[in-house]
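Right after this comes chain A.
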Amino acid sequence: MLLALPMVLSSYLVTVFVLIFFYAYLGQAWNIVGGYAGQLSAGHAAFVGVGAYAAAVLSLSAGLTPWVGMFVGGTVAAVLGGFIGFLGFRFGLRGFYFVLLTVAFAEMCRIVANNLEWIGGAVGLYITFTGNPWQFQFQDSRAYYYIALGLMVAATAVAAAIERRRFGVYLSAIREDEGAAEAVGVPTFRYKMFAMIVSSFLTGVGGTFYAFYLFSLQPNTVFGIPLSVEIIIRPIVGGAGTLFGPIVGSFILSPLAELTRFYFAAGGGWAGVHLIVYGVLLVVVVLFFPQGAVPWLRRLLRTQA
Partner candidate 1 sequence: MAEGLRAEQVRLPAPQGLILDPVLVVQAVVSGLLFGGVYSLMAIGLTLIFGVMRVVNFAHGDLMVWAMYLAWLGATRFGVDPYVGFVGAAAILFVAGFAIQRQLVDRIVDAPHEMQILLMLGVALVLENTALVAFGPEPQRVRTPLTQAALWLGPVFVDVGRLVTFAVAIALTLALSLFLYRSDIGRQMRAVADNGYGAQVIGTDVRRISALAFAVGAACVGAAGALVAPLLPFQPPTGLQLSVTSFNIVIIGGMGSLLGAFMGGLLVSVAESLGAVFLNPSMKELVSFALLVVILLVRPAGLFGRRAI
Partner candidate 2 sequence: MALLRLDDVEVAYGDMVAVRGVSMTVGTGELVAIIGSNGAGKTTTLRAISGLLRPRRGRIEFDGARIDGLTSSDVVGRGIAHVPEGRQLFPTMSVLENLELGARTPAARAARDGTLKSVFDLFPRLGERRRQLAGSLSGGEQQMCAIGRALMALPRLLMLDEPSLGLAPVMVGAIFDNLARVNRDGTTVLLVEQNVLRALRLCHRAYVLENGTIALEGPRDRLLADEGIKRAYLGR
């Protein structure tokens, strides 16, 4: 059904779906380390940013096709993620300290990117539209729809595969009680590292889509804390550590964000309304549905049946 949808949608609605899929993809990537393994990274924008910059710079300066560049970007993000994970996990940083470490790295990336003139500095990078699919550019916006959908499905397939294997069981044990997991033989450091690397790789791959969908990159947006918030809020509202949490979360939040932007931003000065909605939702979720929407829906369906 999702495959046929673009045929009947207006181009605006296609855009809304692209955002739903893409943020669900980023949320799913975050979910692996933040949801399943319970390591609250609040700096995932760093991985989007380095992935996006790697692919864009390689494309602009070396002519490398983004179809390859996206994997280079993913790899660079994975190296960064591995480094942050190594520092955080080796030194036993938990809770707020880990949150702050991840935020600090994202902010450092932002500041550095702002100051590196050869990647555009604070002005950022602009990609000229050529419409060449080989350069990840498409005349028909529906192409982006299918790519975003594909990314979301692929990340979900990865998450599903992890969930079914020892990897996933170990991650959930780590999330629930790291010490108890160690006691029954789970090498917690190694598995947290795996989770961080897989998650940052996928997020970095998403950076390519980000860059070539928007045609521009600015350090303050692509590395900014607001993007990190966009990434984590969907899986949390949908249900962190559940397979469909990020998708459900994105279907709830992305259209909501679009609608408020559409209705309020048009009047001018109302740009923050969708973020107010996010804030209220976060508070409501934490206070009343700490497990997120998916487990709640599941319980609801069970009692109905």
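As a working rule, contacts are C-beta pairs under 8 Å (C-beta built on N, C-alpha and C of every residue); 3 or more make two chains touch, one makes a residue touch a chain; residues count from 1.
Here is how the candidates were picked: all candidates are chains of the complex that A comes from, given by their letters.
Remember, it's a predicted structure, so these values are computed and weren't measured experimentally.
Per the touch definition at the top, the candidate among 1 or 2 touching chain A in this complex is 1.
If you check the complex, the residues on chain A that touch candidate 1 are 38, 40, 42, 87, 91, 93-97, 99-101, 103-105, 107-108, 111-112, 114-115, 122, 220, 224-226, 229, 236, 269-273, 275-276, 278-283, 285-287, 290.
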